[in-house]
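Shown here: the complex without one of its protein chains, the others still in place.
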Amino acid sequence: MKLLRALSKHPLAITGLVILLGFLVVTMLAPLLTPHDPLQQHLRARLLPPFWLPGGTLEYPLGTDQLGRDLLSRIIQGSRVAVLVAFGATTLVILVGTTVGLLSGFFGGLLDTATMRVVDVIISVPDIILYLTIIALAGPSLTLVIVVIGLVGWTTLARVVRSEVLTLRRREYVEAARALGQAELTSAFRQVLPNVLGTVVAIATLKASSVIIAESTLSYLGFGVQPPTITWGQLLAQGQQYVATAWWLSTFPGLAITLLSLSLIFLGNWLRDLFDPRSNG
Amino acid sequence: MRTKLITLVATLALLASASAQSTITVAIPSGPPGFDPQNNNQAVASGVYINIFDYLIFKDAQGEFQPALATSWEAVSDTAWRVSLREGVTWHDGEPFTADDVEFTFERVANDPLLVRNSYYSNITDVEVVNDHEVIFHTAEPDPIFLSALSRNGASVIPRHYYESAGVEAASLTPIGTGPYRFVEYRTDDRLVLEAFDNYWGGRPAFDRAVFRIIPENSTAVSELLTGGVDIVTTVNVSEVGRIEASTAADIAVVGGNRTDYLTFNVSEDQVTADPLVRAAVDYAVDDALLAEILTDGAGVPVRARVSPETSFSPLEYYDTYLFDQERARELLAEAGYAPGELTLKLMGATSNADAADLVAAMLADVGVQADIELFEKSVWNSRYWQPGDFTNIAFGASSDSSFDYGNSLIDLTCPDGVHAKRSHWCNQAFTDLVEAANVEFDATIRAGLLKQATDIILEQRPQYYLYSGATFVGVRKGLNFVPRADSLIVLAETTTTP
Partner (left out) sequence: MTGYFLRRLLQVIPTLVGITLLVFVTVRLSGDPIASYLGSDAADSAMITAEQEAAIRAHLGLDKPLALQYVLFLRNITLGDFGGSFIYQGRPALDLLIERVPATARLAAAALLVAILISLPGGVIAALNRNKPADTLVNAFSVIGDAMPNFWLGVMLILLFSVKFGWLPVSGTGSWRHLLLPAITLGTSMAALQTRLMRSGLIEVLNQDYVRTARAKGLSTWSVVFKHAMRNAALGYVTLLGLAIPSLLGGSVVVERIFAWPGVGLLFINGLGGRDMALIQAVVVFSAAMVILANLVVDLLYTLIDPRVRYA
């Protein structure tokens, strides 16, 4: 309830939430919403512009591509992968990051040092270069893209969680719980998790938006998820080839990417401001 | 006083126009990996090298052999060719070109297995220097198309004195040749700058400087063409053609060539494509003309074999024709034992084959075959599946042949070393024998006959199913007299501006 009230004060966050929910609904209902089969070619209706331009028709509202496939249907279909990648990678980030941060902060010692070294290795190489190296060499696939982005992205989260754990370890109630005989690890989880959850969600949401951009960049460079699976990044990359003659092919997927990314950022910003005790909004 | 002033101004103007260098700029999608013409396979590189180096024999735009560094040639026996060399030719550093250089060039590529071009010349056993301007090539096997080998990519003549004194590394970084342009500098992935060679045997080229700019993104290259940043774009994507046609700054030239797009079947026993009926069904199910229409904007020509008008000994009855009969396809499938919807074929390729794969899949669906498309990023596709021939059912491919000889291109399907045969896992001894016989046959009529028989085998067995002979789009700015060639060589020596 408190959350909702807090939310109501921030129109940007509300907008973000609404857009996000909208995308989720579209993703789940995709097969019902696509006016045409996204893979169906209409060879006599190639490169048609959106319906409000001369030559366009309402049958293909956002126009068609070089094989006559309906752009709107393909964008709707592509939202599935966008959401899957965003959620999949982000979940991985949350799971791995939180676990590693907790264990590392709690147990300290050799585990902590080793983990922090691994973190150093990962963060030293710029994200996209690391993604590209692994994905390009191993061969792109949907699973690999999700896994790689997830396994590269957990570091910030792990550090944040770890520092929370370190702070809390010094506090008395952990001592007290220990004195009462509670298993240490459980007590750590119980104390730390609620404090950390808010930040985790905030960071994860912002991460999700960069994941979507990362996927589209990979596709542009040719190392993303391969056709015939449709992703927005791919649509953007394919549409890029026609950017001067059929601008709609890249503009609308680009807008979709930007919009979903925006919604996640608005939401994430609000969440971060909410949970960060130092920030005044 | 006034006359003096006028004279001064006139002189300055004259000097200014004389010193203004004319430059021709060409946009290429990737840079030559170096300047050792015997150690790479890339079309782009060869296209550039022709300006720095010369061949002994040069094929003109009509495909006729013309004297270049060689002035006359004849076969003195089945395995020996006497070649007379041009006199008065100098290398870019002033040294004279002699038979010694020819011996060095061809013995190097014939004997070093680490050079990528080695296998094209391993037939040469010895280059005999008769005198400063005459050599005799000795080959192990009779080679009726030997002259093609001397005029294809990889046959650039290189200087012995330079390679020996400076070493291979330096020579391939800052090359010296006999060509119309001399090397000035090369900044990797940025630009290659060449300047006109005054003492070129063919006469000083029209442009003082030639610059090759490396622009990987095609839309950027076309934007440069339209804004006057470059004069020529060597490969224009189908998607950009409309943009150039609509502009007043540049034109599109369509060039033929012998690049052929095809489907390769994996005919190993465990594959459903091992059944020749299935392969035939695919042939009848796919509409080659429609594919060419959509994928190459109508510039490609449907074919049934790897033929083109520019390729010698090409059986042109298979050019501009194709099989398309959906009923027949269904019959063949039934004969092979498949009810509609029962057969699934995998279509594999690189990301760039996406549109082709979609079209073929739709055509297969029309005759009751399920298509399962699986595409890969280019380098993954190449190293994991394509090179080793490790794909399922059907793979997309395309090849060209810089020798422009049909018999030579068939070597690719011979067993056991032919690259295409290996990929397809197809080994047909009758075919191999025919091709090998044809390639040592000097009599043109007999040779054509043997090649026809070999082609018949391919058409019946279909290890590969040929779709269309490709066309390349080249963007040329208006006012430039540049003739793109079927072999993609970027010959700037003959380029001028139209008055």
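Chains here go by letter, A and B, matching the order in which they are written, and residues are numbered from 1 within each.
The definition used in the following text is that contacts are C-beta pairs under 8 Å (C-beta built on N, C-alpha and C of every residue); 3 or more make two chains touch, one makes a residue touch a chain.
As the structure is a computational prediction, the values presented were derived from the model and not from experiment.
Across the entire complex, the residue among B:266, B:353, B:402 or B:495 in touch with the chain not shown is B:402.
From the options B:317, B:417, B:443 or B:460, the residue with contact to the chain not on display is B:417.
Between the chain not shown and the residues B:292, B:380, B:438 or B:451, the one that touches is B:380.
Considering A:30, A:96 or A:134, the position touching the chain not shown turns out to be A:134 (whole complex). Not every partner is drawn; the one left out touches subunit A at residues 12, 117-118, 120-121, 123-130, 132-134, 136-139, 209-210, 213, 216-217, 220-223, 233, 236, 240, 243-244, 250, 254, 257-259, 261-262, 265-266, 269, 278-281.
Panel shows subunit B; residues 30, 33-34, 36, 39-44, 46, 113-114, 116, 118-120, 153, 169, 172-173, 187-191, 213-217, 219-220, 223-224, 226-227, 229, 378-380, 382-384, 386-388, 399-403, 411-412, 417-420, 488 of it touch the chain omitted from the view.
By definition in this document, only the chains that are shown with their structure count from here on.
Work out the mean CA point of subunit A and of subunit B, and you get 44 Å between them. Residue ranges on subunit B touching subunit A, taken from their complex, read 218-219, 222, 237, 239-240, 242-243, 290, 294, 351, 354-355, 357-359, 362, 373-380, 384.
Residue ranges of subunit A in contact with subunit B, taken from their complex: 39, 41, 43, 46, 66-67, 136, 139-140, 222-223, 226-228, 238, 240-245.
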